[in-house]
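Since the structure comes first, as structure tokens, the remarks are kept for the end.
One protein chain omitted, others in place.
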Amino acid sequence: MTRMTFASAIDHALETAMERDNRVVVLGEDVTMLRRNLYVRFGPKRVRQTPISEAAFLGAGVGAAMAGLRPVVEIMLVDFIAVAYDALLNEATKVRAFSGGKWSVPLVVRAACGGGYGDGGQHEQCLWGMLAGMPGLSVVVPSNPADAAGLMLSALACDDPVVFLEHKLLSDYWLDYLGGASRGTVSFDVPAEGTEGEVEKPPRPVPIGEGRVVAQGSDLSIFSLGVSLHRCLEALPSLADKGIRAEVIDLRSVAPLDRDLIVDSARKTGRVLVVDEDFIGFGLSGEIAAVMAEAGLKVDFARVCTEGVIPFARRLEDEALPNVRRIAEAALAMASR
Amino acid sequence: MTRMTFASAIDHALETAMERDNRVVVLGEDVTMLRRNLYVRFGPKRVRQTPISEAAFLGAGVGAAMAGLRPVVEIMLVDFIAVAYDALLNEATKVRAFSGGKWSVPLVVRAACGGGYGDGGQHEQCLWGMLAGMPGLSVVVPSNPADAAGLMLSALACDDPVVFLEHKLLSDYWLDYLGGASRGTVSFDVPAEGTEGEVEKPPRPVPIGEGRVVAQGSDLSIFSLGVSLHRCLEALPSLADKGIRAEVIDLRSVAPLDRDLIVDSARKTGRVLVVDEDFIGFGLSGEIAAVMAEAGLKVDFARVCTEGVIPFARRLEDEALPNVRRIAEAALAMASR
Amino acid sequence: MMKPDIERLYRQMARMRFFEEAQADLWDRGLIPGEMHLGIGEEAVVAGVLDHLEEGDALALDHRSTPPLVARGVDLASMLLEVMGEEEGLCRGMGGHMHLFSREHLAGSSGIVGSSAPLGAGFALAAQCLSPGAVAFSFFGDGAANQGLVLESLNLASAWKLPQVFVCKDNRWAITTRTRSVTGGCLARRAASFGMPAYRVDGTQVEKVWVAAGKAVRRARAGRGPSFILASCPRMEGHFLGDPLLRVYREPLKQTVEIGPPLARAMLSKPLAALIQRCGYLGNIGRTIATLGGERYLLAIDPLRRGAKLLSEEARARIESEAKSEVAEAVSRAMERRGRND
Partner (left out) sequence: MMKPDIERLYRQMARMRFFEEAQADLWDRGLIPGEMHLGIGEEAVVAGVLDHLEEGDALALDHRSTPPLVARGVDLASMLLEVMGEEEGLCRGMGGHMHLFSREHLAGSSGIVGSSAPLGAGFALAAQCLSPGAVAFSFFGDGAANQGLVLESLNLASAWKLPQVFVCKDNRWAITTRTRSVTGGCLARRAASFGMPAYRVDGTQVEKVWVAAGKAVRRARAGRGPSFILASCPRMEGHFLGDPLLRVYREPLKQTVEIGPPLARAMLSKPLAALIQRCGYLGNIGRTIATLGGERYLLAIDPLRRGAKLLSEEARARIESEAKSEVAEAVSRAMERRGRND
């Protein structure tokens, strides 16, 4: 076990995988600099700079994966996936079915996501719900270094496409680049538990589709992921003060969802709060409601999500993204019903 | 009132609007032929052929709408929106917020959707759930000529972007073009009620966000739209035989959802079946579950949707898309619980 | 200079043609659902290019994917079973004619216009990393050349010196749109501007295609990067089977009864102010149909007829009869299997 930052845990997982398997390559804009440690070690053939042509190079990632490579294609910020959407929606996730199960696309799409540092509505989205809506696509969102490394290893081992999302508040270098953290005159509400932690060497794979109970409780289940998970944990003491013992679950994977874990916890507590930094409608929080309803569970339900375009102004942004106050209020309202 | 086909009702609405307001223009691939009646009447400046460059011309539609036109941009089949996704996700739906509410994008995106004629997994998707996941976007899916004309008029009158989806099984010319209906040796399960009907002249606008009760019932609520709605109606007699009186609601708009109508009906019947031709996960059916759960309703819930990549083979396709048998079985299972 | 083996090329062309005709027949009989885009008219382009293909090379195809797969040697009956939606089909009935995949042949296709370009770039990237000397071919149409997927891929391939050959089958149409009317500049010059050799060839002359493709393939195998081939060819069967435009041209009376009245209503709707202009617009539609039909029937140069002239009559007849029976055998094999399923 070694202490690592969130970013270096991912680097470490990639390094481990690239060392073991020379079919693993990394493509993306500026990867020579962003992944300079990998570049220095593995060179320009395996860590390859792209033009700003996401549609072409993500599409090429699909072809390369079909033809034997295990590409990690970086889309810088997940917001930019919009210009390359076809490669996921109509190509990567369709090949297994179209080929009658004979061909698959072992592709990892890596992108940074999430807000909280004042970059505005085109750079701070999560979009994991929308992505999870494509049948055949796995979507993972780690909340700490060990999960980040473990999920990256599992993504690399998966024979089907996986989107790996890295929250910018957890990755120091993104905050430095995009938030201008180096100037020292700004500060961000960075969850310490998420940004640094113990990681095994080599990392232990975390299975895709498995959530984790982070805090046990019996009054209420809170399902969350990414940075929001830490906001939930921060809200626990104030809930405990009011005698409410909440169970907090880190979903870790959006697709596939850990249905059993969700249903078990919801059945136990009878109250479900989804805290999701992604947009509120037609996404993860809705799917969780459906999973429970399909399981025949009749529980109280509420959600704290992002409701519209993410505002640029820090004050507005803080209110728009799930924050501790909104979480605590929603949990309280629910528990006292 | 005049009898019209689904397709000519839309044409008629467009013609009415283009006559009233010369800012309304139609852009898209092959529109000179596809909309030849409009072309002959309004000419090439207002019915304008595009290159196969959806990203550019949908993006241009956004700019044109901002600068005073009321463009109807055609994306042929909604599946192809994937190559132009950015124009919706990061541009059209963001401008109102980004401009502090001072600027809006009165854009109509028109596309054909849906399956049932053997065109395979890249040409038969619905995708309305995914689209509805973008805050600020309205998505409408008419199931009959009067609604088609009325929703098109409302879309054209809306100051914000609206996606108008036209199911191919309801539009004769699409079935002719894509299904090869003219050869006479194939047949499709076309819902007669949807393809032809009475339309007012000029059409009466149908408000976006308003569903409609199509059949009254008290045992079970079925929420559906598009072609699936007709499949639900076809399933009613067999349910009635078993003494089950289902209420069938045509949602008509996916976004915004008619929450009141959904909640009222669900409260009344206590059982909800969502029949949705779109993919099952992270979309419309999930959102409906959440809407009810948020309203504090504890109802039985089931869904009949499309579960994965739509198969090409007609037999497999028939099973993959919601069909009468699956609907009846699900309703029966639920009602006898 | 090397010379093409005309017999071999002609055999491929004949195989593709007869296969497409068999598909057309099945489609007419309602055994193939949905759209069916044939590659009739493109045979010389496909044969001339793929004659250079070697084991290990990859194919990225568009919505007219059957001819290249026939040339590539994919089992014919399995393709027929696939487009009829049978379990024994190449893709177990899940793909259909726009989504044919054959892993063993490293061949994939897509119905999204332009997406064969990035797919081919990916195949080429894998070749560059894993099997230097192998080449990826991307086939697409003139209309696709305005799609960002293609344009970005031209740059990507050039920047990465990918072993990729872009083959643009220029039939001058994208469904009902004359490509010229929505395209700025010349496509060959456009491709060249991304930094790669671009060849314009008459795609009805298989031997000319063969020569250009040979240069492109040698360059790719040598690791010197991509090339672009712009090959003009006729569109003999319309955009897809049952193409409504061709129908109007073929059965003008019958179709006018259907299409005419709404058009007349549109012409004469109030206010009538712009009647003369409207006549002009109607004329445009008529002209488009006439051009399209005319190209189909009057001007189209059949690449097979051209190819046949390069052969002795005896050779032509022998090759055709062999190809015909190969296809016939595949059809009966497929129909038999299909029958067993019913």
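Note that the chains are named A, B and C in the order they appear, and that numbering of residues resets to 1 at the start of each chain.
The rule is short, and it goes like this: a contact is a pair of C-beta atoms (placed from the backbone, for glycine too) under 8 Å apart; a residue touches a chain by one contact, two chains touch by 3 or more.
Keep in mind the model is a prediction, meaning the values are calculated, not measured.
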| item | value |
| --- | --- |
| Contact list for the unshown chain, restricted to visible chains | A, B, C |
| Touch with the omitted chain, as defined above, among B:Y39, B:F57, B:F223 or B:F282 | B:F57 |
| Hidden partner chain, touching residue among B:V47, B:A87, B:L175 or B:V227 | B:A87 |
| Residue among B:L69, B:A82 or B:A330 that touches the chain left out of view | B:L69 |
| Interface with the undisplayed chain - residues on subunit C | 146-149, 151-152, 154-155, 157-159, 181-186, 189-190, 192-196 |
| Hidden partner chain, residues of subunit B it touches | 23, 25, 45, 48, 50-51, 53, 55-69, 86-87, 90-91, 94-95, 97-103 |
| Where the missing chain touches subunit A, by residue | 8, 11, 15, 29-30, 32-34, 36-41, 43-44, 49-53, 55-56, 79-80, 82-83, 117-123, 173, 176-180, 182-186, 309, 311-316 |
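Here is the rule we go by: only the chains that are shown with their structure count from here on.
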| item | value |
| --- | --- |
| Central chain (distance from its CA mean to the mean of all protein CA atoms) | B |
| Distance between chain centroids, defined by C-alpha means - subunit B, subunit C (Å) | 32 |
| Computed distance of Cα centres, subunit C from subunit A, in Å | 41 |
| Residue list for subunit B, restricted to those that touch at least two other chains | 55, 79, 82-83, 120-122, 309, 311 |
| Subunit C, residues touching no fewer than two other chains | 89, 91, 93-95, 99, 110, 112, 148-149 |
